[in-house]
Structures are given as structure tokens and as C-alpha cells.
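Here the complex is missing one protein chain, while the rest keep their positions.
In this document, chain identifiers A, B and C correspond to the written order of the chains, with residue numbering beginning at 1 in each.
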Amino acid sequence: MAQPIVSKKTYALTFGTLLGITALTTLLGFIDMGSLNTVVAVGLAGVKACLIAGFFMHGFYESRTVRIAMIAGVAWFLIMISLTLVDYASRFW
Amino acid sequence: MIPALLLVAPASRVAVEYDWLFWSLVVVCGGVAVGIAAFVVYSAIHFHRRSENELPPQIKGSLKLEVTWSVVPLIIFLGMFAWGASLYFDIERPPANATEVYIVARQWMWKAQYLDGRREIDELHVPVGRPVKLIMTSQDVIHSFFVPAFRVKQDVLPDRYTTVWFQPSKPGKYHLFCAEYCGAKHSGMIGYIYAMEPREYALWLSQGAAEGSLASTGEKMFHQFGCANCHHFDGQGPCPDLKGLYLRPVLLTTGQTVVADESYIRESIVDPAAKIVAGFTNYMPVFKNVLTEDQLVELLAYIKAIGPAPGTQQPSSAGSVPATYGGQPGISGSGPAGISTDQSRAH
Amino acid sequence: MAEPLALILREQFHAPEQQRETATLGMWIFISTEIMLFGGLFLAFSVYRMYYPQAFIAGSADMNIALGATNTAVLICSSFTMALGVHSAEVGGRKLLNLFLALTMILGAVFLGIKFTEYYLHYLDHRVPGPGFLFPSADPPKAEMFFLLYFIMTGLHALHMFVGEGILFSMILRNRAGSFSAEYHTPVVLAGLYWHFVDVIWVFLFAIFYIEGLHLHKW
Partner (left out) sequence: MTPVAEAVTVERNYLNQGEGILSWLFTLDHKRIAILYLVSVTMFFFLGGLFALLMRLELLTPRAWLFNPGDYNKMFSMHGIIMVWFFLIPSIPTTLGNFFIPMMIGAKDLAFPKLNLLSWYIFMFGGAVTVFALVRGGVDTGWTFYTPLSTTYLNTYVTATATGVFIAGFSSILTGLNFIATIHRMRAPGMTWFRLPMFIWTHYATSLVLVLATPVLAVTLLMMGVERIFHVGIFDPALGGDPVLFQHMFWFYSHPAVYIMVLPGMAVISEIIPTFSRKPLFGYDFVAYASMAIAVIGFLVWGHHMFVAGLSIYSAMAFSFLSYLVAVPSAIKVFNWSATLYKGSISWDTPMLYAIGFLGLFTIGGMTGLFLAALGIDVHVTDTYFVIAHFHYIMVGGTVMAFLGGIHYFWPKITGRLYPEGLARLSALIVFVGFNLTFFPQFVLGYLGMPRRYAAYPTEFQMLNVLSTAGASILGVGYIFPLCYLLWSWKYGKKAGPNPWRGTGLEWTTASPPPRDNFEVSPIVEGPPYDFGRMREELHLG
């Protein structure tokens, strides 16, 4: 299970995309889209996070076990936040 | 022990239902537990090792058994869940015709304020056979209102109203405990609930030398704190007309609609900017730290008393036990004078 | 010179590959715990964001987008140099590794510099929660909540950056002592993982603190 070496080109492409998305995020931020602003900001942040985790952090190349470890943290965070927010959202039903 | 058991004898409608569920669980769980224990003890004795080199049959498992003892408990559990949840809904949802009493908790006492303006500390008098709803808040930390004989408990939070209700079924004197740890004298934050026959209760009520109903004190506050300067009752002026506000859906500037319940009204007073009514600009002063919880309760009682919103039930009259129990209680005579009870005002 | 294999392989392992895999797994588990650590703060943020939407947007509109966006770019650059550093380590380029580690450290320092400049500006603007807090809006206490979470979250992030700088520095020292080679460079990979992770956290902080209210920013 030797680790493949990710090429410099891949890194560079990732890097460029990340900068691009950052610019895009900032530009879109200037437009008033109502509650969409939040969705777009966090959504694009999610895309960036995936790129970093996938390429820079070799998430796309790691073994299954390691990938499960990566996903576990995110999944558990989502459990925590969703069940808690459900309480708040349903208080006034 | 016997007197203790008597003390916790169910004294409310819910308490009877509660005991049914509780003891059913005792029977089911106790049965299963005794069964398991019997099996374990039987095995331990019957299969006790006889010789040092004994080698029993190497049984590995059985899918059939596994499925059985996963599914059967699950079904029993779901039954418990359903029954428990339905009881909870009974406990949590007050009937619309309940008499209201306001409770303000603080380290370490319970203060009750009746609609007729009576106040009591660490005591609460309630009529038997009628639902009573408590609207509770705390001045400091979290407390919890607990009456074992009624099987009800509800945390009392600062900056927010929570409610609890019960319908006493037997006259008597019952423990009131604070059940949420609230500091040094938590165990001293106890009191009594007196459940009285309606006749005695009426007598008790009439003896109260109150300085005026809660709502009328609220009305005084309404003038004293300058609310009346802005809020008029003719629909004129730059401020919302508060008549019939209680339980009315309110459209906010954000486009949301909220129901003007106790917590909303409270928030509108202590923190007007939190939710701004559509069509108004908010320049109402912040009354947080200006009004005490007691005063807020009075204002709240007043605002609730000035006319019910069309089409919603008005919980109870200000001042006394509803005269027409179960009927459509309106504003009875003890409401503050000079307040229109016109219910037809459209929003 | 690479250390002889016997020195690199700790005694509880039986093969270098096993050691590397174990270390990577360990690091990823650690990162999961970090996600939960920051997760608690993100949860608190979401709840209060839900309670006080206007105040939070107003708070966000008050942020300095120029500094924030620059910092994001700086951090992404640093992630890039870090990735290149790991690449150099993998192919055994010791000099390049040194260079990239140093670059990453410098970019990290730039980030921290900008961040603390921002803090200082907040301080001048009386945006530090506490008795001196001022905010030109109807509802200062709620904006105070926004700024409190801002300071806790970015502060915890900055703390992680400091730790990251320390780790990078130790990597440079170890590299100069000749500890790493194409065969053995796991610590560099792990340091990289940590660094990238801290970057990921920032990406989200940037979104929720700087972007959300940007359209209301007063210039």
C-alpha cells in the first residue's frame, strides 16, 4: 500500500482552483441574495475544504480506513449540529 | 414508609395515568429481569463445573435466537415509547380553559402571583377538579417546579416562560420541591401546594386582601413606564395597538409570522429589536434590566387581558376562577376598568 | 544522510510501511477530534446566528474584507507550499523541502501578522466584547455575541497556527539534521496534514465571519 506521489501539476491546479473559488466567494458576497448568501458562502467553503482534504491532504489516495477516519469527524459534527438545530427549529411549532 | 407512600399517592388526573404506566413498566421489566436472573442462577448452579478438565459442548450461537431477542425487546420498547410519549403530551399541553397563575422563581423561593393580584411565597392554593396552568420564569438561575403528588415537573428558566399544568383530584397539602440544583439552599427551596374544594377555594379567594388584580397593577405599570405614551388603543400612532395581541399571529419585518404568546410578548418588551412588527420602525426603548420579572408578569397579564384576538380562545378571565367552567369564558368584571373588550378589531 | 532503517523503525512495529500507515491513521483520528472541537464552536455560532440573524449579519458586515480575503489567499498559498514541501520530501529533495517549509512558515507568520493587525483594529473600534464594547447598531449586546464568537473561534484558530509554526520549525531542524529521506519522511507528511487542516478551518471561518454580511458592508 505504498503511497502514490501526487504530482506537482495536481497541486498547482488545486491551488489555482482554490484561489479562484476564494475570489468567487468574495465577489458573490457583495451581492445581496437574501438567505442564499449564507448558503453560497458555506457551500463554496465546503467545496474548498473537499479540494484541500482530497488533494493536499491526499484524502483521495488514502486507504479506506484512513478515509473513514476523515469522514467520521465530519459526520459526527453533522449529527451534533443537526439534532441540536432541530430542537431549536421545532420549539415554536 | 407508609406515610411517605401516602404522600405520593396520585393526586391529579395525570398522576393516575402516570401510575398505570409506571407500574406496567415495573411489571414488564421486573418480569424480564426476574426471568433473566432465574436463568442465570439456574445455569450457574445446574451447570456448575464438576471436574477440572470438563469440556462442555461448544455452542457458538443461533441466528434464530438472536433475531428473537432483538425483535421482541424492540417491539416492547416501542410500546413503552408510544405510551410514554402520549402521557408526555398530556403532561405538556395545558387545556385551553386552565386557570392561570404566574410563578417567579428565584434563589431560593417560589413566588406565585394570581390573576386577582394575590401573592404567595412558597405556597400555592389551587382548586380541586380544575386545570391550573402555571406560567413560570426565573429571576436568576434554572430552577425546577416539582410536585410529586401530581407527577409533574418543569424546569423554570431565566429570560423565558415555561408552563406546567395539573388538575388536582384530591384536596390536601402536597410537597413542592425545586428539582434543579440552583445553589447553596437548593434543598431549602421547597413549599406546599394546597388543593382545596372549590367552595373552600372560593372562600379563600374572597379573603385575599389584594390591592387589585394583576392586570390592573399591570395597567398602572403600563402608564408608569410610559408604554401608554406610545401604544394607543385606537390603532393610531406609530406603535402597534396592543389590543387583542395575545395569541394573534404577528407578521414581522423579516416576513416570518409568529404567534404572540407569553414569551413573544415578554421578548417584545425586554428586547424590542429582536422581532420587529412589519410596518413599524423600532424605536421602543429596551426594558431589559429596567423591569423586574414581577412587573413583567403584571404587564403581561394586562396585555393579555385587554381583549382577546378574534377567533382564539381566551384562557381565563382576569381575577377569578372562570364562572362558567368549560364554557366560553370572557373577560369578567374584575378586568381593569376602561378597557374595551371589543373583540372584532381586525388587524 | 538518511538514518539507517533500524533507527527509524520503532520497536513496536515490524515494517516501515506499517509504521507510516499507523502514523497517518493516528493523525487523521486526531484531526477528527479537532473537527469536533471546532464543531462545538460552529454549533454555538449556528444557534446564535439563528437567534439573532440581523445582529450577526451586521457584525459580519463590519469585518474588514480586504484583510480577511488577503489572509485567506495567504493561507491557501501556504497550503500550496506545504504540499510542495511534502512532495519534495517524497522525492527526497532535502534542499527544496527546507525551502518550502521555510516559505510555509513565512506565509503562516504573514497570516498571523495580518490577523493580529485586525485584532488591533477591532480593539481601536471597541469591538472587543466586554464593558468597553461599542457597536453602531440598534442592538449592541447581540453584536457582542457575534464578536465574542469571532474572537474565540479565530483565536483558537490562531492558537493552532502558532502550534503549526512550531511544528514546521521542528521539521526544519530535523530536516537540517538529515532525518528525512525519500524512504522516511512521515513526520513531514503529518505536519502537512495538520497545516492543511488548520487551513480548512479558516476557510469556514472566512465564510461565516467575513462573507455572510459582506453585501451590507459600509465603505
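Assume a residue touches a chain if its C-beta (ideal position, glycine included) is under 8 Å from a C-beta of that chain, and two chains touch if they have at least 3 such contacts.
Remember, it's a predicted structure, so these values are computed and weren't measured experimentally.
Novice: Going by the touch rule at the top, give the shown chains the omitted chain contacts.
Specialist: Its contacts among the visible chains are A, B, C.
Novice: Quick one: say which of B:I91, B:A105 or B:I193 touches the chain that got left out.
Specialist: B:I91
Novice: Of the residues B:L115, B:V128 or B:A179, I need the one that contacts the missing chain.
Specialist: Here the residue in touch with the unshown chain is B:A179.
Novice: If I consider the whole complex, including the chain that's not displayed, which of B:V16, B:L74, B:A96 or B:C230 touches that chain?
Specialist: B:L74
Novice: Touching the absent chain: which residues on chain A qualify?
Specialist: Counting only chain A, the missing chain is touched by 65, 72-73, 76, 79-80, 83-84, 86-88, 90-93.
Novice: With the missing chain put back, which residues of chain C would touch it? List them for me.
Specialist: Touching the missing chain: residues 10-14, 18, 21-22, 25-26, 29-30, 32-34, 36-41, 43-44, 47-48, 51-52, 129-130, 141-142, 144-145, 148-149, 152.
Novice: Write the list of chain B residues that the hidden chain touches.
Specialist: Contact residues on chain B toward the absent chain are 1, 3-5, 7-8, 17-18, 21-22, 25, 29, 32-33, 36-37, 39-41, 43-44, 47-50, 53-62, 65-66, 69-70, 73-74, 77-78, 80-81, 83-92, 107, 140-142, 144, 146, 148-149, 151-155, 157-160, 162, 175, 177-188, 190.
Here is the rule we use: only the chains that are shown with their structure count from here on.
Novice: Please tell me the distance, in whole Å, between the geometric centres of chain B and chain C computed from their C-alpha atoms.
Specialist: 47
Novice: Indicate the whole-number Å distance between the mean C-alpha point of chain A and the mean C-alpha point of chain C.
Specialist: From the centre of chain A to the centre of chain C is 15 Å.
Novice: Residues of chain A that touch two or more other chains: which are they?
Specialist: Nothing qualifies.
Novice: Touching residues of chain C toward chain A in the complex: what are they?
Specialist: 17, 20-21, 24-25, 28-29, 31-36, 39-40, 42-43, 46-47, 50, 65, 69, 72-73, 76-77, 79-80, 82-84, 87, 90-91, 192-193, 196-197, 199-200, 203-204, 206-208, 210-217
Novice: Under the stated contact criterion, what part of chain A meets chain C in this complex?
Specialist: For this pair, the touching residues of chain A are 1-3, 5-6, 8, 11-12, 14-15, 18-19, 22, 25-26, 28-33, 37-38, 41-42, 44-45, 48-49, 52-53, 55-57, 62-63, 65-66, 69-70, 72-74, 76-77, 80-81, 84-85, 88-89.
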